[in-house]
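Down below is the structure, laid out as structure tokens.
Note that one protein chain is taken out, while the other chains of the complex remain in position.
What follows is subunit A.
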Amino acid sequence: MVRLYPNRCQLVGSAFISGFLISLVRSFIHFVILISRQGKVRLTKWYSPYQQKERSTVIRELSGLILTRGPKLCNFVEWKGFKVVYASLYFCICIDPDDNELEILEIIHHFVEILDRYFGSVCELDLIFNFHKAYYILDEILIAGELQESSKKTVARLIAAQDSLVETAKEETGSISNMISQAM
């Protein structure tokens, strides 16, 4: 039988299970998913190794679990021995059962506030059309499943700096390709 989801004990040990290397150190956060109210996936980030097939299974199961939950319930669900913390139109973060759920809630709020600041009151469309930016912002907050940056200002500054670098680079290449196409 192939285990799809490594449990804590397996994550801790180093072993090849169903063909992939399970690392010696667990990651704090196993994955981050953003699901819309309609069940559409808007962002996925996997910090523990999941195969492509497992990823869609995970999302299907979790959206079934979370979207059916009514309002005014707690923000935590248990799922396959893990805890999933969700908030704000379904940013879902999966952690081990002995991690601090409230801390994760704060991370989600932190992420949402940074997105808000960047996009100016973020909405779903912003994330749909700027999905790589959402990734870059997330990468400033979490790396390898670890919390990185606690200051919103710094994240905003870093992202802005990256944006301006990319923009100038784009302008350059844009003009070159224009020149080529005109020459042809």
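Note that in this section a residue touches a chain if its C-beta (ideal position, glycine included) is under 8 Å from a C-beta of that chain, and two chains touch if they have at least 3 such contacts; residues count from 1.
Quick note on the criterion: contacts and distances are computed from a predicted model.
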item	value
Protein that the absent chain corresponds to, by UniProt name, given "Small ribosomal subunit protein uS10m", "AP-3 complex subunit delta", "U6 snRNA-associated Sm-like protein LSm5" or "DELLA protein"	"AP-3 complex subunit delta"
Missing-partner contacts on subunit A, residue numbers	9, 11-16, 19-21, 23-28, 41-44, 47, 49, 51-53, 55-56, 59, 69-70, 72-78, 98, 100-103, 105-106, 128-129, 131-132, 135-136, 139-140, 143-144, 146-151, 154, 158, 161-162, 165-166, 169-170, 172-173, 177, 181, 184
